[in-house]
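A protein chain is absent from this complex, but the other protein chains hold their places.
Lettered A and B in written order, each chain numbered from 1.
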Amino acid sequence: MIDICDLRYRLLHIDHLKIPRGITTIIGPNGSGKTTLLRLLAGIAVPESGTILIDGVPPRKTEAGWVNEFPDRNILFSIVYDEIASPLRFRHTATDEIPLKVNAVVKRVGIRHLISRKVRELSGGEKVLVALAAALVCTPGILLLDEYDTHLDGARCSQIGHLLSASGCGYVLRCSQNMETAATSDFLILLDKGNLVHAGDPIEVFAHLSGTPYYPLSLKVGL
Amino acid sequence: MRVSLDRICITQGNFSLAADGTFNKGVHLVSGAVGSGKSTLALCLAGMLPPERGTIQRSGIGSTMLSLQFPEHHVTGMTAAEECTSWGCEPDTILASCGLKGHNKTSPLALSRGELKRLHLACVLNNPNDLLLLDEPFSSLDCEEKYAFCTLIAHHTSNITIIFTHEQSVLPKFDRIWEIENGILHDRGTPPEALKTWNSPPPLIKKLIAAGKSPRNISQKDILEAACRT
Partner (left out) sequence: MQDVRIRIGAAAVLSFSAFVSLWGAAAAFFWFFIFTPRLQSIRRLRLVIGAFVMIAIISLLLQITNGSGYSYGIRIIVIILIGVWLAGEYHPGEFLHLGVWLAGDHLGFDVGLMAEMGMQSLISLLDDLDRIRIAYILKKIPLDITGIIPAGTLLVHMELIRARDNAELLAVRGYRDGGALQPGFKTSRLDIVAGLSVMPVFFIAALHFVNFLYFDSAFLKGLL
């Protein structure tokens, strides 16, 4: 369980929140604190007050995988292989293990054919897959994706959705503006102006959002 | 007023795109997967990327504007007010219209992704252009902002507006649907007939068509109306 207690960070203000294992989607208007919450869970930012514990451990002591919204902001290296191997190299993994782990993850993500390519020359969707592979290569305990689907088409979103389900990560947290995607999650969090509005089963949360732009069209039409 | 593509071919490295057809007055949707060539076609129509073969004929097009996918690629001003001025817009009016009142001195690059996109779209749509090309205008917008944008577009009836997007849920009504597949631009026609020949419509529209309830157009209102049909 992810336990958030009395969290304060800039505009973000969450008194109590427990996030179960599985795929969680965080929704809300721009500026509501979704990215901020993800950054706190990744350990990129530290709360001004309050605590975040992931299975009893603070975020900075947890292995986290991170995928930024913008495909070009997930790139450190020019070549796909170097990009995916980077987390292993930074952790001083034994050099003979690195190619094995990289090959395993590219096979899982389906981008073996891209391994020698320059990241800059890839399409937006391919860049997201590379970022995802780099995030998964160290088998993180928590995987965080910040609106990765905003620059992707439906087929690619669907592909990544399946990869997330099969990732093996205990916690997958993503922000999205696609309510159809949000409806398929295990847990849904709605933020607005830095405050937690609703959290729980997607059907329960969406029941509060009927008549708003955040109500999935698929639920409206009953499909 | 029209833009005619006469057997044009654009090549960039291993990628090539062939396009033939005419964009008349109205709102057009150009759909296609990421990497299919939507942005390339937008650049070509804007005159920024000449085709290798074929010609583009513009009739009655006095002004053209291209809005790129990432709004930071348009920034030239050091403040939000300067950015508005660079588009020929009055800063106070534009900033107020997109919820950025009081941000005159803020650097555009210090704005959040949604704020910058709203500012950018407000500036672009404020100026009348005969040919308006919008590359992924929905990206970085939240659900409410997407609806607001659809409302704005609905009022753009006096020119040629071409929206290049892979957005699946919140869309305005379109007068014509185009699709880029396997390096070729296909004219799917006008809704509702176009929906039958559209190979990759949004999943909900696909389900409705399969259920025999093809919507008249692809806005949320049309989808709801179709779903409620008995």
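The rule is short, and it goes like this: contacts are C-beta pairs under 8 Å (C-beta built on N, C-alpha and C of every residue); 3 or more make two chains touch, one makes a residue touch a chain.
Model, not experiment: these values are computed from the prediction.
Residue A:98 is the one among A:7, A:40 or A:98 that touches the chain not shown.
Touching the chain that is not shown, out of A:28, A:47, A:87 or A:154: A:87 (per the contact rule at the top). From the options A:1, A:57, A:76 or A:155, the residue with contact to the unseen chain in the full assembly is A:76. What chain A contributes to its contact with the hidden chain is residues 39, 42-44, 63-64, 66, 68, 73-79, 82, 86-96, 98, 118, 120, 134, 138. Taking the whole complex into account, chain B touches the unshown chain at residues 46, 48, 65-66, 68, 72-78, 82, 86-87, 107, 109.
Just so it is clear, only the chains that are shown with their structure count from here on.
On chain A, the positions that touch chain B within their shared complex are 28-31, 69-70, 121, 123-126, 147, 150-157, 177-180, 213-214, 217-218, 220-223.
Residues of chain B touching chain A in their complex: 13, 32-35, 69-70, 112-115, 136, 139-147, 166, 168-170, 200, 202-204, 207-208, 211, 220, 223-224, 227-228.
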